[in-house]
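Note that one protein chain of the assembly has been removed; the remaining protein chains are unaltered in position.
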Amino acid sequence: MAFNIYDFTTLTKSIHEGLSSQFSPTATLAIEWTIVGLAYLLFVALFGLFLVYAERKVCAAFQQRMGPMRVGPWGLLQTIADFIKLLMKELIMPKNADKFLYNLAPFIVIIVTFMVISVIPFAPGLATFDFDIGVFFVTAVSSVGVIGILLAGWSSNNKYSLIGAMRSGAQIVSYELSVGLSLITMIILAGTMQISGIVEGQRDMWFIFKGHVPAVIAFFVFVIAGTAETNRGPFDLAEAESELTAGFHTEYSGIKFAFFFLAEYINLFIVAAMATTVFLGGWMPLHFGDFDSFNQIMDLMPGLFWFFFKVLGVMFLMMWFKWTFPRLRVDQILNLEWKYLLPINLFNILLMAAVVLFGLHF
Amino acid sequence: MDELREIMITTDEIKTDEYLINMGPQHPSTHGVLRLLVQLEGEIVHNVQPHVGYIHSGIEKMAESLSYPQIGHLTDRMDYLSAHQNNEAVALCVENALQVEVPERVKYIRTIMSELSRLASHQLWWCVMGMDMGALTTFFYGLRDREDILDIFEETCGARLTVNYSIPGGLMFDIHPNFQRDVKAFIKKFKTKLPEYDRLLSGNVIFTERTKGVGFLSKEDAIAYGVTGPTGRASGFSCDLRKHRPYSAYDKVNFKEILSDVGDTYARYQVRMAEMWESMSIIEQLIDNIPEGDYAVKMKGVVKLPEGEFYQRVETARGEFGVFIVSDGKKNPYRVKFRSPGFSNLFAINHIAKGWKIADLVAIMSTFDLVIPDIDR
Partner (left out) sequence: MKSIIAYITEILKGIWTLLTGMKVTAKYFFTPWKHVTQQYPENRKTLKIAERFRGEVIMPHNENNEHKCTGCGICEINCPNGSIEIITKSLILEDGKKKRAIDQHIYHLGMCTFCNLCVKACPTGAIVMGQNFEHAVWDRSTLTKVLNQPGSKIMEGVKD
């Protein structure tokens, strides 16, 4: 292997062996779980903060502004200051709210994001779970998040929240289809649902190049549907601040609001990471068939760099959408899914099946 | 007992209940403290009831205790985006009552200023419209270009928003030496920016889908509700006072009255976009031909209107603005009434928005270009 030095497998293996020699198997497992859990917590918190900062800067650049500039150099500490402020805020609960569900909703939303993030391979050897149904797991678990949004909207006892939650429900249930189907298109090409297998299958060439036309269509469908699933503009109907003030999280304050906020950005990361993994080769460097010298130069950069480079690229695309387009109306959003994305997707699956069947891919 | 009754009602028949929702007084899309009591069935609007008066400032009553030159500065604060036109209306009304003829120079400058402030108002409307539709970036592009006009105002009038520039008898100051140069530079710059507005928003498929065929107002209804300005003209109601009752220098310029017979949200949008081009053409016709002369006629220290009733209308960015002064010969008016365009336009909203969705209500409301102090006065 050319990029062995960047492989995390040896590191994780050595940690495992070190711990096994000291503790019993159960204790080892418990310690490893704790380490992994803490690592994810740290990653989500830090990367979430970074994403909020990045979004604000990107948005500022689109709008000919400078964005946060006051706290720290170039406003780098702005989101940390915001986070501290959110932590210190009073948690207000509406009088007639359903207390249990109201408190539960942000946790459901944030837990789901943690569950999905666990299957994403950041670099060689740097993924927690690697099932044989990895892609299926992502689509299945990410759709649980909508329950949190529905609960938040319903339990807040606010009409704006309820409308937002209902919109979000209709939207996410519909767009699940497109996300799933566009992933299926790629699974036909990959021949496996295991995420490590999918990444490994792109060693020669990324799937978006390998599958050419149907893969590109699937990629764009996935990005559009993924944007819709994260409730981001132009599909931010659930929070539509000019219509519903803040939609489903109108009544949330302090850290509970921060959970929704963080979950939104981590969901953005998840969609971008899935797009990267399935279409753009995950942590695989840019390889083209037989150009060995080119491939070796590309191998010099670590998998972690490649992964985040691609993820940030896809995320930039989604931010670009958000800061350019007006919001769709609720019936148009369903029209877009059922009249456009779904038929395109179904046709695309057929196309991909034909491409794979007749070996028309590269 | 109440619980039992509730159960009996709900088990009786399953039906969708209408519910009421308060949009405002604090709501992002009402652009101020307007309160709309919206009756909804799911997402569909069944009834909209505007409640006004949350920032009623009693300007009409206040005007009764002020002298005529002093009234002008209060009208800045009504429709703050059409401050020039409001000032002009008061000034024209007093001048007509006193039968004072102002110099040509004043008329030209007033017309240019009115058109500049119409442009500024439409720019703000455009960017806020985009924001209401969810395209937040438009807001900054619109404000960016509006800033140039405000700088011109600041240079000549000494204030950016509440200018108090047209006063009975003429103008507060003469134009700044750089005025013509700056206005020409702005027009040149804005002519490249306006097509960008179209590329960013007007042509956008999401925008056209959301506005075309949404929220119709027929010509008959526009006249019945007294809907004037670009909102009325989008329904085919030819109500441009600049054309029909020319004042200041409007009889000396060539311009089209923008009319559309469609009457939907997109038509209201397009009429305003076209009006921006017309305003620029009016300014271009006048800016190089400002005649020399005084910038004001000498007025008496205490302005007293003859006994009687006086009315003057002007076309602001929102529609027909009227000043009605009843004088009993003293230095203060006996009664002042302002006919503000926003007030009449607002009450057509129930008629238009019925049957459309909440998102459409927001879009319709933003094509009305409401300024709340204009409604409440």
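Should a chain be cited, it is by its letter among A and B, assigned in written order, with residues numbered from 1 in that chain.
Assume a residue touches a chain if its C-beta (ideal position, glycine included) is under 8 Å from a C-beta of that chain, and two chains touch if they have at least 3 such contacts.
Keep in mind that this is a model prediction, so the values were computed, not measured.
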item	value
Touching partners, among the displayed chains, of the absent chain	A, B
Per the touch definition above, residue among B:E60, B:E104 or B:E155 touching the missing chain	B:E155
Full-complex contact with the absent chain, from B:N86, B:S114, B:S166 or B:N204	B:N204
Contact partner of the left-out chain, one of A:L11, A:M66 or A:L350	A:M66
Absent chain, residues of subunit B that touch it	66-67, 69-70, 72-74, 77, 137, 140, 144, 147, 151, 154-159, 162, 164, 167, 172-173, 176, 196, 199-201, 203-206, 208, 301
Where the unshown chain meets subunit A, residue by residue	58, 60-66, 69, 320-321, 323-325, 340, 344
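By our rule, only the chains that are shown with their structure count from here on.
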item	value
Distance between the centres, which are taken as Cα means, of subunit B and subunit A, whole angstrom	45
Interface residues, subunit B side, partner subunit A - complex	19, 21, 27-29, 43, 130-137, 139-141, 144, 200-201, 204, 206-207, 209-210, 357-360, 362
Subunit B-facing residues of subunit A, complex	59, 62-65, 159-160, 163, 167, 233-234, 236-237, 240-245, 323-332
